[in-house]
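In what follows, a single structure is set out as structure tokens and then discussed.
Yeah, one chain of the complex is gone here, protein chain that is, but the others are all in their spots.
So, subunit A:
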Amino acid sequence: MLATKTDTIVPPAPGVRSRRKKNDNLTGYLFILPFVIGFIGLTLFPTAASLYLSFTDYNMLGSPHWVGIENFRQMFTQDDKYWQSVRVTVQYVFTAVPVRLVCALLIAMLLDRITAGAGFFRTVLYVPSLIGGSVAVSVMWKQLFSDKGAINALLTAVGLHPLPWLGDPHLALWTLVLLAGWQFGSPMLIFLAGLKNIPRELYEAAGVDGANAWQKFVRITLPMLTPVILFNVVMQVIQAFLAFTPSYIISNGHGDPLDGTLLYVLYLFRNAFEFFKMGYASAMAWVLLAVIALCTALIFRSSSYWVHYESESE
């Protein structure tokens, strides 16, 4: 307080300035302190602990017992349920991500055309993404696809056979994929922003050259959107690997039927909290981390072949 007062009257001596700088830094650190505490206490420390636990046998009640790489060995060589969860998850990632992105892009292109009420539609279409991950929506989804639910009623109404959506091991995962597709909001907004950034002249020029709508889409829209697509793909792939709530609710918490919806994180959760194998679950978490990192790296590596940056061509 005193320092500031002298500041205004006389030009500060060099020492004063540096002290003031130090004060500024201190203030800054104080401001980020809550985050730093949270990061260390809730992220860094638990992460380090889970790394340690992944090499132990730990049932949460006793104390952890060092077993070296035994958890990983068991996971890769003995646990066929683990591989089933990997299969289900890969299938889910490879279907849910494209379904969601295609939905998002289509809706974004429609919204791009609309001028009246665009804000309203944007908001309404974003709502599923806000609530889609919640327990309530998963419960609703389960009702919709149940034996006598709305979807089967619709199928019957148009003369088709009702399907055992949640009872058939192959169909059950598709209800999760559809749920994921329905939550297209955030990639949609990003696509929309990307679409708005495409210069209109490109379309006009193409129009003059006689290009039809499809040609414009393939030759202009898609290439110009590739940076945005890259971003969305990376984000959605990560999210898909981490999907948990819907499969937990829809499959009664078990990955039913016949482990058809046993997503990786669900199996991880079951190991931790149902079989009380916290060490094994931690090991699974670290493998998942490595796989996600690898996938992200591969997508980035591949991007030089298909992502088009405007600045390069100039």
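Assume a contact is a pair of C-beta atoms (placed from the backbone, for glycine too) under 8 Å apart; a residue touches a chain by one contact, two chains touch by 3 or more; residues count from 1.
Convention: contacts and distances are computed from a predicted model.
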Among "Ammonium transporter", "ATP synthase subunit b", "Multiple sugar transport system substrate-binding protein" or "Electron transfer flavoprotein-ubiquinone oxidoreductase", UniProt-listed name of the chain not shown: "Multiple sugar transport system substrate-binding protein"
Candidate in contact with the missing chain, chosen from A:36, A:102 or A:242: A:242
Absent-chain contact - pick from A:47, A:215 or A:302: A:47
Residue of A:128, A:164 or A:223 in touch with the missing chain, whole complex considered: A:164
Subunit A residues that touch the omitted chain in the full complex: 42-43, 45-51, 53, 58-64, 81, 142, 146-147, 164, 166-169, 234-235, 238-239, 242, 252-254, 256-259, 265, 268, 272-276, 278, 281-282, 285-286, 288-289, 292-293, 296
